[in-house]
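Every protein chain of the complex appears in place save one, which is left out.
Letters are used for the chains, namely A, B and C, taken in the order the chains are written, and counting of residues starts over at 1 for each.
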């Protein structure tokens, strides 16, 4: 199976490499072309522009850094739109909002192409290990044909219906995550200020029905006030805000998420936006006594 | 090792049975004495009153239904206080507030006895399987001597320092649990009202860093609006309230727990107090459109 | 002084009439031209299009129903832009978001015209009585020249600096109002459910430091579950959302406004969006017992 791949950042590079390793023929492109070299050494071809890649491949996957880059690769000169046509499929796995996805979908399908959005849950390590979770939505036939690639990139791919649903599902998941992180932070601080050991609290939580990899992974460093950024707080807060906006659209009242969002905003105002989102515990901790 | 055991409710009976099975000599007492029969058939002795049990055994464990019963067994006629004395140890594993624990501690130590509070995390099944988590606090030497019994009753026992800390730690754990349950509920409802499948959300959460037995265990029945009471909502709400009061004492601001508590209160006002605490999702779901 | 006036809805008609009564020469326009008749009977001239009005008058005030209408009057065929030029001033008193205001400002000033946004606080009655509060921002010289008109339309006009500040200030005011309404609602329900008279609470509040026309005006009907829409709940909730977004931009954490916003959303989900915003008390009241 031949696949085009646009965008070789941390995630994209690991994903394209996995496709190569599993016998896919891959044609790569990146804005800074030199980033293609390593992939080429492992057997990839290279395209000079997104349009060239689309022209060459029946299926093209994109993994770009943000909505702006995702739009630019499609709409700019030498972009995807110039070559997309009936018979071709475009799968955008970048994390973008539903609106951006819908805009790209409209343009692609307007030219007769097929479109699937497929944002992922998971970061660098799962990308390297082919253990991403893929939240796909859009053209069902394209999804079905792309499953072999998804099987290499992720441990599980979900088909969620119409375009926009992938983006929405990701917001829901991240909202639950942000609220849980606040619940956890409040617990750790309450233990500590009540004369209990917050390290012991970690042990107790780990033995009970709430045990989960996130508490286990982040708890010990939170107790040491260390927040190396895996998922930056400002991005978590943005996702909380967008999830609340989704709730607003659908008249869902979510007081706990709203309180969590305000805590993330407080943390941002304390200059913690670029740290890991677990740094929200600093907003809970803060006092002057 | 000889152990007295006061209180043979659902939890106490399972615990006493485990002690018997592991070779402890157990003398049991229960307010309704006939409840002792089954234990006696398995080799237990029986005491006519709490005082008799204390007189006979160097160590006595109590597992009573509430603070009121815990106090009554100690302070009433024929109660623990009549026979407790130097050399004897009393371990109360009932779930009571810190104040009740402190009152019992004062009375026991006033007579020269030693006291440990040891509330547990876990309900019927873990009690039967000897898989409880024991949050012990109080007399360290008594704790150390009681470890062999704790090893039979639970998968892990923690020594948390002064009397009251066991009760407090349990509140912290339950507070995290209550907030998490709200985060989960808001996510399920948001998914559903946004045109996504809340069953698929369960699958996605289960594959990621937030996966935990509670979401896994309760999610499917919550999606079916079924809430068989494992831990009644009104008790969860009471623990949230007490945890917030603990935060108040120690000047810890916990906006997410406070929002979760109000959601539990709303659920109570909807007549859901006797259902499982996962029924809080009904307060999130409620609408008229 | 000659003034053009675009938009003769409930507010606009009352405002244009006040200008006439105070001796201004007024040229009116309305999308449905027949609505101009009453004003013409009182001495106004009529323009066939917004462009005609702008051509004729040095100063033109607009009072339109929403951002969409405000944009259309400026940018559409026969719109303001076709005639605006150096020496002319355009004052938009419609309630629009900062973004819409900025877009209009850019277009007007691009043609050499001057622009002031001037959203008002107050509805039908204050408009008729010339008792509006005017939150103006933009071109200072135009503001200064327009003061005689503002003095007729309102009891007070504020100059708030750059374009966008009028819209922002209105959001801040409405946010305080929405939170206060929630505080008031919770108090009334708490009184009632605690066996106290919520009517007596009104009397007590009225005698103390919190007494204000809003509690006085809306309290008695809220106690009767009557919510004739003066300011629809869905608009209040939209303003809360936008105020929270403004806080998000500027990293201001506002947990009370966030909680109030979720209560308004709950009320919307209960089908109360078209009633007065005081109907949020129904979300507080709701219970099944």
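One rule holds in what follows: a residue touches a chain if its C-beta (ideal position, glycine included) is under 8 Å from a C-beta of that chain, and two chains touch if they have at least 3 such contacts.
The model shown is predicted, which means the values in this text are computed figures rather than measured ones.
**Q** Who touches the missing chain here, C:20, C:61, C:189 or C:222?
**A** Result: among the candidates, C:189 touches the missing chain.
**Q** With the full complex in mind, choose from C:44, C:71 or C:169 the residue touching the hidden chain.
**A** Candidates C:44, C:71 or C:169; residue touching the omitted chain: C:169.
**Q** Can you say which of C:1, C:102 or C:252 touches the chain missing from this structure?
**A** Candidates C:1, C:102 or C:252; residue touching the omitted chain: C:252.
**Q** In the whole complex, what residues of chain C lie against the chain that is missing from view?
**A** 121-122, 133, 135, 155-156, 158, 160-161, 165, 168-169, 172-173, 175-177, 179-180, 182-184, 186-187, 189-191, 193-197, 200-201, 203-205, 207-214, 217, 243, 246-247, 249-260, 262-263, 284, 287, 289
**Q** Quickly run down the residues of chain A that touch the omitted chain.
**A** Counting over the whole complex, chain A touches the hidden chain at residues 255, 259, 266, 269-271, 286-289.
**Q** Quickly run down the residues of chain B that touch the omitted chain.
**A** Against the missing chain, chain B presents residues 241, 245, 247-248, 251-255, 258-259, 261-263, 265-266, 268-269, 283.
Simple rule for what comes next: only the chains that are shown with their structure count from here on.
**Q** Report the topology of the inter-chain touch graph, choosing from line, ring, star, complete and other.
**A** Complete.
**Q** By Cα centroids, which chain is closest to the centre of the whole protein?
**A** Closest chain centre to the overall C-alpha centroid: A.
**Q** How many angstrom lie between the CA centroids of chain A and chain B, rounded to a whole number?
**A** 39
**Q** Round to the nearest whole Å and give the separation of the Cα centres of chain B and chain C.
**A** 55
**Q** At least two other chains touched by the same residue of chain A: list those residues.
**A** Where chain A meets two or more other chains at a single residue, that happens at 247, 251-255, 258-259, 262-263.
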